[in-house]
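With one protein chain withheld, the remaining protein chains of the complex are depicted in position.
Here is chain A:
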Amino acid sequence: MQQVFKKPVSLKDVQTHFCPGCHHGTFHRLVAEAMDEFGVQKRTIGVASVGCSVFLYGYFDIDVVEAPHGRAPAVATGVKRARPDAFVFTYQGDGDLAAIGTSEIIHAANRGEDMTVIFVNNTTYGMTGGQMAPTTLVGQRTSTSPYGRNQGKDGAPIRMAELLAQLEGVAFSARVAVNNPKNLMDAKRQIKKAFRYQAEGKGFSFIEALSSCPTNWGMDPIKANERVGTEMCAYFPLGVFKNAAEF
């Protein structure tokens, strides 16, 4: 009998703490599959951030450094400069990367650090209980925008994949989703491309991964999954915004 599906070697055989219907687990799997395919698990140093993504080391069977909130790209810069032979990636949420860590992500990207950033955008601060994030959609109700995000007061959600694509140092920037099989397959392709950039030493690669957050959105997993494809994709279009080496 031929085995056609298995757990990636780079993932541990454990249950995650993620809520039912959350896409973090799927993205973990895609990242682990890419790691397996490039054969980089043994030389990978992951940089965990603060938020639901903090337990990276509990799920990936790789060496991990935990970074302060928002600082993962700076920590990863230190790691990569000291160990240029290592495969380095950060895994960050939207509050972490697009609010408190805006400075660190923009400058690591602008320096063209040879690393990969996986940015999970679920339009809310998940771990702290669903507060307004820099990516919260206009009108979206959260625990700190109970009347809905007000663009006049709170600004509009930030499109990080497009913003970073403008920087000279960025080699690859794409936005992906896993709300249906087609998008999932494409997400896997783009994550692999992002990894290829680093594997070949071709510069900074960035993946914005749209994720559901059923718990904090107050939706069941199916409704939350639908929202990714409708409301989120309408404001955060999927696609590749920079592909310098045309992989």
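Rule of thumb we're sticking to: a contact is a pair of C-beta atoms (placed from the backbone, for glycine too) under 8 Å apart; a residue touches a chain by one contact, two chains touch by 3 or more; residues count from 1.
Assume contacts and distances are computed from a predicted model.
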Subject >> Hidden subunit of the complex - UniProt protein name among "Anti-sigma-E factor RseA", "3-methyl-2-oxobutanoate dehydrogenase subunit VorB", "NADH-quinone oxidoreductase subunit D" or "Acetoacetate decarboxylase" >> reply: "3-methyl-2-oxobutanoate dehydrogenase subunit VorB"
Original post:
Of A:T26, A:T77 or A:S173, which residue touches the hidden chain?
Top reply: A:T77
**OP:** Specify the residue from the set A:C19, A:V65 or A:M219 that touches the hidden chain.
**Re:** A:V65
**OP:** Spell out, residue by residue, where the missing chain touches chain A.
**Re:** 41-45, 47-48, 54, 57, 61-68, 71, 74-83, 85-87, 103-104, 106-107, 111
